[in-house]
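Handing you this structure, nothing more for now.
Omission of a single protein chain aside, the complex is shown with its protein chains in their original locations.
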Amino acid sequence: MSLISRIIAAVMILACTGGGVLAQTPALETLADTLGPPAPMPPSHVVIKDKTNDAGHGLIITWELSVDDGGGRDNVIMYDIARSNSPDGEFTSRGIVPKGVNEYEDADDQAPTPTSPNPDYMAAGSTWYYRITAISDKQVRSETSDTAMGVTEENLFHWGKLPILVAVVLFTAYILNFIRSARKGKKLYVRPLAGINAVDDAIGRATEMGKPILYILGLGTAGDIATIAGFTILARVARRTAEYQTRVLVPVQDPVVLAVAQETVRTAYLEAGRPEQYNPDNVFYVTALQFPYVAAVNGIMLRERPATNFYMGVFYAESLILAETGNIAGSIQISGTDQVAQLPFFVAATDYTLIGEELYAASAYLSQEPVQLGTLKAQDYLKAIIMIVIILGAIAITGKWTFIREMVTINL
Amino acid sequence: MTTGELILNGIAAFLTLCIFSFLYRDNPFYKFAERLVAGVATGYWTILLYHTNFTDKVIEPIFVYGQWYYIIPSLLGIMMWTRFSRKWSWISRYSIAFYIGISSGVSITVYLYTYLFKQLQATIATPITFDMAGLNMFLIVVAVLSALVYFFFSTPHKGVLGGISKVGIYVIMIGFGAGFGLTVMGRVALLVQRVIFLKDYFVVLFGG
Amino acid sequence: MKILDKIMLIDRRWIYLAIGLAVIIPAIWSFEVPVTVSPEVKRIYDFVDQLEQNDYIFVAVDYDPSSLAELNPMTEAIINQAFAKNLKVVIVTLAQFGPGMVEEITSRLAANHQKIRGVDYCFLGYRPYPAITILAMGVDFRVPFPADYYGTPLDSLPVMQGIKNFGDVKGVIDLTAGNTADFWLIYGNGRYGFPLAIGITGVMSADYYQYLQSGQLFGIIPGVKGAAEYEDLVGFPGRGMEQMAYQVIAHSVIILFIIMSNVAYFATRTKKDKMGGGAL
Partner (left out) sequence: MKREIPLLIVGITGFAMLIQYFIPTDWSEFIFTYSQDWVIVIGILALPLGIWSLIKANVLKLKVPDERFYSAVLLAGFLAMLVTGTKRESLEAGSTFMTIFTNVLIPIQATIFSLLAFFIASAAYRAFRARSVLATILLVTALIIMFRFIPLGPISTANLSAVSWILSVPNMAAKRAIMMGIGLGATATAIKIILGIERTYMGHD
């Protein structure tokens, strides 16, 4: 109830100040004439609190419903919330709420600028006065409630996001802990992943055939975590190709990805002890847009006939176009993406697919460094916690207890 | 259609056919369209970025609104150009560091919120009752749990865990099958649009 | 066995040709295909069908012209059905570019059925902020919409006499391309408890079947397929049916190829599968 009414109230403000949803409500004039329809009793006990989890641009106004709302004459249809910046100043309407609602959120965070002055702006630490009026179905206004005062306050922590903070802290602690125990030499088991085991074979095959390897990083930016996972796998692949003296072609569609991919491949050649064999032109920019990029990569596949295609990163509709063309070219294909909608196509059309989390795990697998493997263990622990929450949560909700669900609910 | 429109539509129709010819095999027409579109797309993108983002985020803040602090990201952007020189290219790592640092920091909470908490909350939102709906809710919970087990990396998938993880990958495969089957409709609709475009053009051209 | 071997290794260009023909043929000779009606579509049809003359039905047309191809056929089929049954229709749109589209559809269909604006149906118009508009309509349609789309006060429209809020309509059908369905679920059905059904684009439909299970929706019309089903039920074939011809043939072709592929696979299974491919 309170959440819903808050949302209503928030939207109402927008509606009344900006969009004007209700701006066309008929003029709500008071009918002072005692012979007219009766006026409802006013709402009472207006209480104003700071809106929590914000930068100090909002207040929450609550009141006790008019006795004629749901009882008495039962003629209230809505409440009008009026505001002023002084107790004796002019009160102007900030919005209305339907009957039965006893809460209104008044907020305005649009700080005035020279081009757009905003007299309604609620600065942090400012004081406001409110009065509520009930309005009857015949548009008769009640007397106003008593005036109440509130001060906006800047909050330093968003409590609604607490569960996320807990998860971050817990996760980081687990990661650090497992890295520490891995450094001490504790052996960590990881189950085999077919897609990972295929990587070396695929590179060997390319060497035997004397054909290049094509590595596609997808359409993500260098800031996408999936693309960064793609860079890590690229580093391993490039290092092997440097050892085997096989070419690796990396066509990209973003200039920052281009820079990072070049750097990754160059370093891999350096680590393999063959820096002189690194050719920066093998990592090249094709074009920025999705389908022109696909057209160009398709051309490369059919003309260069790469022995192996890797698809690691963020992919959209082009996933299947690329994978089918690669199949026409007779390449072995290994794919991995975090785009749930594209996974079916990679699974169907490529030889090995790293499904979602497996893509992120791949870098740890390929490195075989204890530090990296330690984070996999941390992921598993978190997964176990999630499973316990699901089991307990499902049981609790069946018994109508919502506390577990509320514990994992984020109130933005 | 005017003659001008007829010619322009003719170009579009010709390029459409060039791309379709790829289905038969790679050929000079496809290669022509492929290179043309790569050039045009890069040109389009450059101009678009210049008139929109570059003007809004570099030119106007610094030269119009006097927001001097926009000089910092601009300098970082210009530092990317050191990549043209082998000797100085390490300087571009500073820009990349900001780029990736900011993106990763933002990603953590975004992923936790949308991918983890929202899904978790949705899974435990509905009571399991003793009817069809309740049974389905129960099945969803069981299916989610077993699919999660499939993603365990640090335990061997043997015994009970192996069995559950097997159910998990079955569930995942059903999801993939459904995703594949559902998409066919949309893809066919895309092809229909192109075919109708060509048909309309040829009808006008040959006065059908 | 030789033929089956050939099928296993069929040149993919034959598949492309088949798909190409499946789309080109209906483009040249249009024809109608039979459709089987899904239970979730049938329930909406039955719901409207069992209403009495002069009962009220509320239709929300919450999509922009970009999704018109899939959703217009649904809107038309539902309004056709309602007019044919002499129901009173109240229409709203919560999509910014919706009004022009709604105005076009309603005036055209009203003319076909000899219905009069303001007497047999009412088009309220558009308001931004779906949540608040829905909540406010739950109090009284006149709160967000003192006048209809054409500026006539609701109180002076014969069709709006004696009807105040959702309590006076038999049910709400929301035609949507996306998240307005959530608003109708939470603020509409959730708060005012009226029967709610949605018509939704194909890609979005999978996400809403869960509300069918939980009983918050009494029906779903999913994508072009659903639109064609509804048109079939109502008996006014339109754009939905037209698009079905392509879809039915293309789907049949793909299914036939899958079956062929499996027959050939099992018949030649002793040999090594030379085609490769597939992560499985």
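Lettered A, B and C in written order, each chain numbered from 1.
We adopt the following convention: contacts are C-beta pairs under 8 Å (C-beta built on N, C-alpha and C of every residue); 3 or more make two chains touch, one makes a residue touch a chain.
From a predicted model like this one, the values you see are computed outputs, not experimental measurements.
Novice: Would you mind listing the shown chains in contact with the chain that isn't displayed?
Specialist: A, B, C
Novice: Touching the left-out chain: which of A:A288, A:M301 or A:A396?
Specialist: A:A288
Novice: Of C:T106, C:T133, C:T176 or C:Q247, which sits in contact with the chain we cannot see?
Specialist: C:Q247
Novice: Please identify, in ascending order, the residues of chain C that touch the omitted chain?
Specialist: 10, 12, 15-16, 18-20, 23, 33-40, 205-206, 209-210, 212-213, 225, 244, 247-248, 250-255, 257-258, 260-262, 265-266, 273, 275, 277-278, 280
Novice: What residues on chain A make contact with the chain left out of this view?
Specialist: Counting over the whole complex, chain A touches the hidden chain at residues 53-56, 109, 111, 124, 154-158, 161, 164-165, 167-168, 171-172, 175-176, 179, 221-223, 225-226, 228-229, 231-232, 235, 254-256, 258-260, 263-264, 266-267, 270, 281, 284-292, 294-295, 317, 320-321, 323-324, 327, 338, 340, 343, 345, 347-349, 355-361, 363, 371-372, 375, 378-379, 382-383, 386.
Novice: Name, in rising order, the residues on chain B that touch the hidden chain in the full complex.
Specialist: Residue positions of chain B that touch the missing chain: 8-9, 11-13, 15-16, 18-20, 22-23, 31-33, 35-51, 53-54, 57-58, 69-70, 72-74, 76-78, 80-81, 83-84, 90, 93-109, 111-112, 114-116, 119-120, 122-123, 136, 139-140, 143-144, 147-148, 150-151, 168-185, 187-188, 190-191, 193-194, 197.
Everything below uses one rule, namely that only the chains that are shown with their structure count from here on.
Novice: Per the contact rule at the top, check every chain pair and give me the one with the most C-beta pairs in contact.
Specialist: The chain pair sharing the largest number of C-beta contacts is A-B.
Novice: Report the inter-chain centroid distance for chain A and chain C in whole angstrom, where each centroid is the mean of the CA atoms.
Specialist: Chain centres of chain A and chain C, defined by C-alpha means, are spaced 29 Å apart.
Novice: Between chain A and chain B, what is the gap in Å from one C-alpha centre to the other?
Specialist: Roughly 16 Å, centre to centre.
Novice: What are the residues of chain B that contact at least two other chains?
Specialist: Counting only residues that touch two or more other chains, chain B contributes 126, 137.
Novice: Would you give the residues of chain C that are in contact with at least 2 other chains, written as numbers and ranges?
Specialist: Residues: none.
Novice: Give the list of chain C residues in touch with chain A in this complex.
Specialist: Interface residues on the chain C side: 12, 127-129, 131-133, 135-136, 138-140, 142-144, 146-147, 186-187, 191, 276-280.
Novice: What part of chain B is in contact with chain A in the complex they form?
Specialist: Residues 19, 22, 26, 30-31, 33-35, 37-42, 44-45, 80, 83, 89, 92-93, 96, 99-100, 102-104, 107-109, 111-113, 116-118, 120-121, 123-129, 137-138, 141, 144-145, 148-149, 151-157, 172-173, 175-177, 179-180, 183.
Novice: Mind listing the chain A positions that touch chain B in their complex?
Specialist: Against chain B, chain A makes touches at 161, 163-164, 167-168, 188-191, 221-225, 228, 255-256, 259-260, 262-263, 286-289, 291-293, 295-296, 298-299, 302-303, 340-341, 343-345, 347-348, 355-358, 361, 373, 376-377, 379-380, 383, 386-387, 389-391, 393-394, 396-400, 404-405, 408-410.
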